[in-house]
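To start, the structure under review is shown below, and the notes come after it.
Note that one protein chain of the assembly has been removed; the remaining protein chains are unaltered in position.
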Amino acid sequence: MAASADGQGYRVIGTRPIRHDGIDKVTGRAKYGADYSFPGMLYGKVLRSPYAHANIKSIKTDKAAALPGVKAVVTADDLPALADKMEQAGEQAINLSQLSANILARGKTLYDGHAVAAVAATSPHIADEALRLIEVDYEVLPPVMSVEDAMKPGAPILLPGLRNKDEGPEKQTNVATHLQFKRGDIEEGFKAADHVVEREFKTAMVHQGYIEPHNAVGIYNADGHATIYCSTQGSFVVRSLSAAVLGMPEGNIKVVPAEIGGGFGGKTTIYLEPLSVLLSKKTGHPVKLTMTRAEVLRASGPTSGSTIRCKMGCTKDGKLVAAQIWMAYEAGAFPGSPVGAGAMTIVAPYNIPNLLVDAYDVVVNRPKTAAYRAPGASNAAMASETVIDELADKCGVDPCDFRIMNGAKEGTPQTAGPPYRRIGFIDTVEAIKSSPHYKSKLEGRNRGRGVGSGFWFNVGLQSSAIVNLHTDGTASLVIGSVDIGGTRAAQAMIAAEVLGLDVNDVRPLVTDTDSIGHTDVTGGSRTAFATGWAVYEAAQDTVRQLKERAAKLWEKKPEEVAFSNGQFTAQGDGVKPMTVKELAGRLARTGGPISGRATVNARGVGPAFATTVVDVEVDPDTGKVEILRATVAQDVGKAIHPSYVEGQMQGGTAQGIGWALNEEYFYDDKGILRNSGLLDYRMPTCLDLPLIETCIVEVPTPGHPLGIRGVGEVSIVPPPAAVANAIAHAVGVRMTELPMSPPRLLKAMLSRRGGAESQAAAAGR
Amino acid sequence: MHAINYESPRTVDEAVKLLAAHGEQARPLCGGTDLIIQLRAGVRRPEHVVDVKNIQEMRRIEFSIQRGLRLGAAVPCIEIYENGDMRKYYPGLTEAAHLIGSLQIQSRASVGGNLCNGSPAADTTPALIALGAKCRVVGPAGERLVPVEDFCTAPGRTVLQPSELLVEFQIPSPARNSSDAYLRFIPRNEMDIAVVGVGAAVTLDLNDDRISEARIGLAAVGPTPIFAREASQSLAGKRINDEAIERAAQLAIAATSPIDDMRGTAEFRRHITGVLTRRTLAKAIERARISPTSR
Amino acid sequence: MATVVIPAQLRKLTGGKDRVEASGRNIGRLIEDLDRQFPGFREQLLQDGDVKPSIAVSVDGEMGTGGVLEPVGENSEVFFLPALGGG
Partner (left out) sequence: MAKKVVVEATINGEQTEFLCEPRQSLLEALRDVLELTGSKEGCLTGDCGACTVIVDGRPLCSCLMLGVEAQGKTVETVEGLAKPDSLHVLQQKFLEHASLQCGICTPGFLMSAKALLDHNPKPTEGEIRYALAGNLCRCTGYDKIVRAVADAAQTLASGTGQGRGGRLGSGPSASEQTERFLQGQEVK
């Protein structure tokens, strides 16, 4: 029996065992999606639009089809037309006709790289050559690249059918949604403010940057059933979405999740999966498709660029009294930016009596955005957390104290209304305040220190787990949550904790959609929380069944059998305590094998908070920023495997620093992506980052048997603001645009110096 | 990628014959770190790829203080900075070779390939220009020497005829009290293409602390690598001081014609040209003062 | 009666009121009662007989998982908010 969620007395939880799948991954044996191959397998490639916005007048495929080695060519005409309405798909609501049009363009291409046709051939090189032979007649239309342009009256319209409630059923628009959140009286709020800061921010579209490109192998059988091998964050979402796009019964598709080479939210939807089945159906062969890096950047789902106007006010002693925010996010070619999340996270760490947030989801000629680690929250925090830093400066209050003073706690209403239950925001700020990093003195010219905080909801959703107890007393743990960063180990640790087994006596197995109950995506930081909960319950179910067997052996009632520290006992003579291993050897004679099972639709998910401090040095001649030191504190509820919890905190921090400094989608005036490779889409290398210090804060989630909170996302939220605040303290310029690349920062520094000089001149000095 | 034929000659003569035989349809392959990417992208579609790495004459580093340096065009960057003479007598060219891409790239990429690719942003080219390097080009009709600054004619274009091969660089032996340096600006600390690159070589007259000769090469600030002639000449005979260096920096900026792209704005590139010219000259001068040629 | 906190953009249905009383032992019945008092709620909140995929329900501070079947207590506090996912 596991100890209570106060974190005391765990035997396995909190230790750092070697992950069960580790050996396969350091020897090159682990099979990722692209590593699968089958006899007679063909290779697929996708033809993509060279224009940001165009009508497709015709597609001629005969020349391509005639190339020796080419076995099939498909276009949108080979897919069924689907209803234009929202459906629930795992954790996301999704419009299936738009999903289909994103997989193969229907009549119109909406961004540079939009898929137009696909081929299958006997070699990837022949498939590539075939693409050059497909003739597409485009009518090029003017591209709309920014939310500002898209919202202008008379802007070119991307989706003729798009409407919103504000503008009414008659008006064609690029604005998909307007959300509003209101609390208190915003005018009165600002009247009570002694200090008010208002700034407009722009953040660039950025990509998750997983190192493994999207991939899929489809095998269609004559009986109408198909199998898809792919690297995905959610095998069940691939099954339901692919079935819908292909017009197949969901049960006719089996999805086998391969090892996955990173996702960060970007692999929670589908691109190649239905094409692999469609091409397999047409050719009768297995078909493998993999994206090139350029395709990943041009045509998978990055996260939104945004424009955010943030106005906040506080009293002279530093009490926040009002916040007014206007935000518009790039959805990409189809509706569905994370602006709703942005709106509900932007001031989530704080208790602000008067609040007005207006949020707009806007379509532009860029790839359809997908989830990216705490979607929408980093953009938002760049605005609110730098404005808060400025207010703290004006009040002469330490940035940590300012956050503690205004910090949300149990009972504080969230932006959307419901009050927080037990949360650890202030604990993360206090952890930073007392960290060796924050206590250290930062010396040297052009150096500065900055603090930022962040919030993320986390989600619960559905998970299933099975514990099979074997006769040797070891167990196999079967789950449907793909392991994207060490979760197998965490799940096995939970089962081992409950069963009183050694963690290496539990073998975790991530299985396919036919072998386990429905399990939602590995996303929303839900895997340790929700799947971990299912695993906990499945292990408890196993213990319950074992008690019945022990009772049989001892001729007792099951409720008379106790289980603790891996031993079953009962009162009375002739009762020799038995371990799980001992009892496992007696299963055949006491009723047969035991499988413990559980499914959850997890409730009571606890939100996550993080606070990050960063030291920077700025080159005053070039605007280049060096990250000298970084420390992140995060409320993780309960760390199951601390090494992988630290890994999540460090990885999110690194991505946030990349977002802050150099990562951006660079489109030219025709809407063509100019940096569709890893040379010019600049993710941090290991020469760009210091060691990243971590402070694990554990404030258990009420209601969860182990107090777990999701840890996967929130650490990406604070860094852009923390870096901006550090730059401000280093060189005195407040950056309001991401990335804070050398050209932008240099320009800001030069104009500030210019300003200072002209002032000096005006003053006649 | 389209279908190609691969050939691996062992002598310059064989290579030139192959190139001459296939004309426009042949492309020399050295490290392949640019060519293979271009073949994949379909930017270049030659039927024949002629691998010149296995030609010993193109793989040698021959240095003597009297005759100077003969650097094979196919020598990979890693062999350049592993070479003691290179580190000692041509530190600027050596650091340029050490800055290109990652270790994985440096194991393959060559100085010759870097130049023949015709990129204005090639890291080793400004360093070669600063050193007054000449290219020994061999063709069916015989051979010719081309100064590095005259080699590139436009982005991706060079003076090479389809049947010609760049065999080696000939670099004068370092003069007394001379040295060189190369600096580039990139947004990250590795892996990027130069936003601006500046190579400088100086010869000092230590008796009255003057610069007797200087050469400055620039990368990524025009359609081709640039020899900043006026900037270089402005330093000849000047006392070593901020004024002289600032003047050279301004003239270097005047020699540029940069563009806006995803790597930086024209305005930014001009500014950085000034910054790097100052820094590179200072570094070259500092090295020349303690140069192994000083005694 | 449960207290229903009305999202800013639905307050036009309640004449600007941000909190109203409604009854029903689950969210489905609660929405029926809301629609009786303030016509339009059904259309705003329901699709195919269940809560719209784009809308999340919070009952007494906890995100519901039961859609229209989510239980509502005598004095519950109910919020309707946008649904969202994560990375």
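Labels A, B and C are assigned to the chains in the order they are written; within every chain, residues are numbered from 1.
Basically, contacts are C-beta pairs under 8 Å (C-beta built on N, C-alpha and C of every residue); 3 or more make two chains touch, one makes a residue touch a chain.
Note that the coordinates shown come from a computational prediction; the quantities given were computed from them, not determined experimentally.
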| item | value |
| --- | --- |
| Visible contact partners (per top-of-document touch definition) of the missing chain | A, B |
| Per the touch definition above, residue among A:Y220, A:F236, A:F264 or A:F609 touching the missing chain | A:F264 |
| Option from A:P143, A:G189, A:G209 or A:G566 whose C-beta touches the chain left out | A:G209 |
| Residue, one of A:G318, A:G596, A:G637 or A:G651, that touches the chain absent here | A:G651 |
| Option touching the unshown chain, where A:R29, A:K152 or A:K171 are the choices | A:R29 |
| Residues belonging to chain B that touch the chain removed from view | 1-6, 8, 29, 31-33, 36-37, 39-40, 49, 51, 53, 78, 81-82, 84, 87-88, 91, 94-95, 98-99, 101-105, 107-108, 189-191 |
| Chain not shown, touching residues in chain A | 16, 18-19, 21-23, 25-32, 34-35, 37, 68-69, 125-126, 208-213, 259-264, 290, 292-293, 484-486, 641, 643-644, 646-648, 650-651, 653-655, 677-679, 683-687, 689, 691-692 |
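Criterion: only the chains that are shown with their structure count from here on.
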| item | value |
| --- | --- |
| Pair of chains joined by the greatest number of C-beta pairs in contact | A-C |
| Gap in Å, rounded to a whole number, between the CA centres of chain B and chain A | 44 |
| Distance from the mean Cα position of chain C to that of chain B, given in whole angstrom | 69 |
| Chain A and chain C: spacing of chain centres that average the CA atoms, whole Å | 28 |
| Chain C residues within the chain A interface of the complex | 5, 7-9, 18, 47, 52-54, 58, 61-65, 77, 79, 81-87 |
| Interfacial residue positions of chain A with respect to chain B in the complex | 125, 128-129, 132, 621-622, 624, 661-662, 666, 674-675, 679-680, 682, 684-685, 687-688, 741-743, 746-747, 750 |
| Parts of chain A lying in touch with chain C, wherever the complex brings them together | 85-88, 90-93, 165, 178-182, 208, 263-266, 268, 338, 340-341, 344, 371-375, 416-421, 456-460, 521, 523-526, 601-605, 710, 712-713 |
